[in-house]
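Of the protein chains in this complex, all but one are displayed in their positions.
Then we have subunit A:
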């Protein structure tokens, strides 16, 4: 340690003029002292030696320029010492069992014997090494002055390094008597490997002992330059260790796969990995850790993982089915060690998701396929009542479908979170699979919308805000998977309109929440129309209120008898099928309202148009409801009064009976002629009034389920109900249900028309911006723009392009490659 010495520069000039140079120039005398001290040190007898004296002796030798000789003598002395004493002891410790079982295969029989011998041998090696190290440390200290001068002058390695190399050559590489082909190091290596093998088999071994031997190998180098890569540990032991491990784990992997238990495999592999890591820390060298990890990854995992994942009965599939998060986690951890993409695992998970999804789809579709057959059998009118049940069932099934998927989703979410460490790759794999099977069900949009409908109508009753939020959030996650978002929008709009108009929604807050969630998920464009529906509802409330004040002011006593709640709907924002007046081909004339109502209607129209001139009001009788108070004349003279909540049409029908003397009847055709209610709606309303058992306000002759044009209807003054208020629902009219085949076709047709519009709009937008575009590029851009709403059919886009060319919005500029230009 020569810090801040101003004398440094003079060092070499001093050697011949030491203060004691004249007193002792006798090399041999000095060497004698040092030599005897060396022996004392090696026999651990140094306590009476004076460091200063020895140091001074070596100093004196160096001063008389015999330092190099001293170096040589010490080296020679150490060599002799190692040869005669240390090496002899080491070879003596090698007992026959160590020599015999070079291969580790037949360990069982002689294991204990060999182990004991091995431990003795390692102990000897360890002690020899530690003694040597300690003594050489002391000797080097004593000879420090020599070391400084000689190593600098003659460019030799330090005496310490040289004697370490001597240890390597004369102890570790000493041949073993009677076995000229073996050296001590070979035995050391095979013994340590044997110990490790024992440990892998579950025995307990003396780890610190091995660790010390490894320290020795790490402390020795191939050359005196002592490069890090030249450590004996790295050059000889480690390769042997890795090779042995490879053999071991190859066999182990094979064995584990053959037992056919994936869980067991993963458990073992995981423990093995931990074991090897621990081994590197406590028994071997940390340097080996990445290498042994590589061996494990290759031999144990990479070679077998896909087999393990797909093992019948215990593989990933079974783990998923039994929700074995721990096992899955192990599979995941193992997979991610060897493969960033974790292909076998993702594939297995995806397959399972799609399979489970298919099952869900299949169970939802079972009755859907049965339905058309029934229709065909039953004839047109007869089917009406029969259809009721399957449709209800189907609606339940649709909701069950969504619930099932949500359950599945929850399951996989928890697997993803707990077992897959929220891995991105896994997430996208899971998402893809969900989206795949959800979209493979063509009715997924409808089902999902029904699910929302059901929940917003009933499901959220009595739930806390948080629960509602979670429920809606779940639904939204599914929406994320659905490709044809426009189809969902169509259904949602339809169902929402029913909820709004019939006031079936439990909580407007939840509805708004839903919309805002959808807005975040799909975008403003998607929800703007839905929002407008809400706006219409709000405006309508205002209009109703102001109409009421208007009536009060005008003070017309006649009007007070009927109260009016009106909803003014913007026709473009609301679902077409609700708005349209025409069903099929026949144009429907507006129905005839009773006089009182007609007057009310006129008065409102006047009122509304006075503030909103230029608008046209169309009255949608099929969507409204009415509360009427009905008096039932009992035979005993009493009058039973009920409040009936009925549809607008039913109200019109009932009002006809007001003008009719008791006991008279009206036929179906008469009613139809007088009211001009569309036949389809009329049948349904009459059914609910005269057929449904609890709400039989009318009597029908003949009494049957079907309504025929010649049927007669009477007012039923015997009507009985335990309730004061009676709600008479319209058969299969009000509730939101799964559509039947015809309705579906209609929806699809409307959807296609709408899509055509969207596609054209997109094409024109793009062309207007680009002016000129190659066909392929135009296709990509169109698909890109529309992908958030739906996946456009390529043929459809082509047709739209042609149609736009016909109409001269765009033109074909070149044929090869086909290029279009925008026509301004």
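One rule holds for everything that comes next: contacts are C-beta pairs under 8 Å (C-beta built on N, C-alpha and C of every residue); 3 or more make two chains touch, one makes a residue touch a chain; residues count from 1.
Methods note: contacts and distances are computed from a predicted model.
You can't see one chain of this complex, but its UniProt record names it "E3 ubiquitin ligase complex SCF subunit sconC", from the set "Protein phosphatase 1 regulatory subunit 19", "Centromere protein I", "Molybdopterin synthase sulfur carrier subunit" or "E3 ubiquitin ligase complex SCF subunit sconC". Among A:31, A:59 or A:221, only A:59 touches the chain that is left out of the view.
In the complete complex, the hidden chain is touched by one of A:134, A:274 or A:703, namely A:134. Touch with the hidden chain on the side of subunit A covers residues 1-5, 7, 10-11, 14, 17-20, 46-53, 55-56, 59, 134, 137-138, 141-142, 144-145, 148.
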